[in-house]
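The complex appears here minus one protein chain, its other protein chains still in place.
After this line comes subunit A, so read on.
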């Protein structure tokens, strides 16, 4: 992902480019929204962006928000630069995703559902991401990290901090 884009948010032209590169039609509305969200600064779809999508693919703004608020991966409020999602489905939960949560909360100094004051990180839950062979797992953007221990989590976080500099 292009970090300079992420840092400054997307211009209207850049958003249009994404919409059209994904097909600019109704069938691809989820792919379009996911990509716009991934490249946004705070991992969400703001009203202006939603309006642009609605106009380009020919559906109403209400329809776009119906979609954003229904699907778990889409957000309509600012999250954080890095959204860390901990899988809590049974295969991860019973291979001690709770321990991973404790470690993350301790390292970041926040609780699940909260963001760090600098809005660099937010902790949240997700259901199964299909990586039960390496559980417990966390998902950050499209990346899935598994077979976790404290050292590995510290490394992931420090890498993200370095990327955000």
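Going forward, a contact is a pair of C-beta atoms (placed from the backbone, for glycine too) under 8 Å apart; a residue touches a chain by one contact, two chains touch by 3 or more; residues count from 1.
Operating definition for what follows: contacts and distances are computed from a predicted model.
Student: For the chain that is missing from this picture, which UniProt protein name fits: "Sulfurtransferase", "NADH-quinone oxidoreductase subunit F", "Cytochrome c oxidase subunit 2" or "L-cystine transport system ATP-binding protein"?
Tutor: For the chain missing from the view, the UniProt record says "NADH-quinone oxidoreductase subunit F".
Student: From the list A:34, A:61, A:107 or A:160, pick the residue that touches the absent chain.
Tutor: A:34
Student: Out of A:16, A:110 or A:144, which is the one that touches the chain we can't see?
Tutor: Of these options, the touching residue for the absent chain is A:144.
Student: Could you tell which one of A:16, A:129 or A:160 touches the chain left off the display?
Tutor: A:129
Student: Among A:10, A:59, A:107 or A:160, which one is in touch with the chain left out?
Tutor: A:59
Student: Which positions on subunit A touch the chain that was left off?
Tutor: Touching the missing chain: residues 26-31, 33-34, 57, 59, 63, 66-67, 70-74, 89-91, 93-95, 126-135, 139, 142-144.
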